[in-house]
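Missing here is one protein chain; the remaining ones are kept as they sit in the complex.
Our next item is chain A:
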C-alpha cells in the first residue's frame, strides 16, 4: 500500500496548507458577513433547523418568520421575537468566539485534506500533477467542479435565507459535482468530438433539471449583504483550490524528483 500511503501523505500536506489559508481568508471575508446575517436572523424570529420535521411545520415556520422579517429588516432586534424556540432543539453548539473559530479552522483543515485526497487520486489516474503550474490548472478544475457548478444553482446562502429541503439540495449538489467532473474529464482527456458534445450535455444537464428551490424567497437578509457574501465565498474558494493544486504539484515533485533512488521505496 505504498502508493496509498504516498497519496495520503501528499494530500495531508496540501490539505493542511490550503485549509489554513482558507480559514484565514474566511475569518476576514465570509465570517463577518455570517455574523451580520445572524443579527437579522435573530431579529427575524430565530434559527429554525427543521431537518427532521415534517414539511407542514416547515412551511408554518416560514410563513410566521417571513412577515416578522419584513418588519424587522431595517430595525433593531425586537425582544418579543427574539429566538424563543431556537435554543432548545438545536443540540450542542460551540460557544461564540474562540471555540467557534477553532472548530471552523478544524473543519477547514479536515475537509481541505478530504478535497486534496480526491484531487490527488483523480490526478494520479491522469498521470499525476507534475509541478505547481499543472497544479494550478487542476485547482481551476476543482473550483469549477466543487464551487462554480453547484453554486450556480444553489448560490452561497447566509443564515436566515429560505431554502428547499436539505436532503434534496445535497443530492442535487453531489449530482452536479459528479456530472461536471465527468464532463470536464471527457473534454480534457478524450480527444473525440462526440464525447466532447456529451461532456457539454453532462455539464449543462443539472442546470436544466434545476436545483431545488424554496417556496418563498422572502428573507430579512438585505440583497447587498447576500451579494457580498456570494462574491466572498466564490473568491475565497478560488484561492483555496489554486493553493491546493499548486501545493500538491510542489510536494509531489519533491517526492518524485529529488531522490530518484528513493522512488522505489516511495512507489
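Here is the rule we go by: contacts are C-beta pairs under 8 Å (C-beta built on N, C-alpha and C of every residue); 3 or more make two chains touch, one makes a residue touch a chain; residues count from 1.
Here is the rule we go by: contacts and distances are computed from a predicted model.
Peer 1: Given the choices "Putative ABC transport system permease protein", "Cobalt transporter subunit CbtB", "Thiosulfate oxidation carrier complex protein SoxZ" or "Pyruvate dehydrogenase E1 component subunit alpha", state the protein name listed in UniProt for the chain not shown.
Peer 2: Spelling it out: the chain absent from the display is recorded in UniProt as "Cobalt transporter subunit CbtB".
Peer 1: In the whole complex, not just what's shown, which of A:156, A:183, A:206 or A:220 touches the removed chain?
Peer 2: Residue touching the absent chain, from the options given: A:156.
Peer 1: Which of these touches the unseen chain: A:7, A:43, A:145 or A:202?
Peer 2: Touches the omitted chain: A:7.
Peer 1: Quick one: say which of A:40, A:115 or A:132 touches the chain that got left out.
Peer 2: Within the whole complex, the residue contacting the unshown chain is A:115.
Peer 1: Going by the touch rule given at the top, which residues of chain A touch the chain that is not shown?
Peer 2: Touch with the absent chain occurs at residues 1-4, 6-8, 11, 26, 30-31, 34, 48-49, 51, 90-94, 100, 103-104, 106-108, 110-111, 113-130, 134, 137-138, 147, 150-151, 154-159, 163, 166-167, 169-170, 173, 188-189, 233-234, 236-237, 252, 255-257, 263-264, 266-267.
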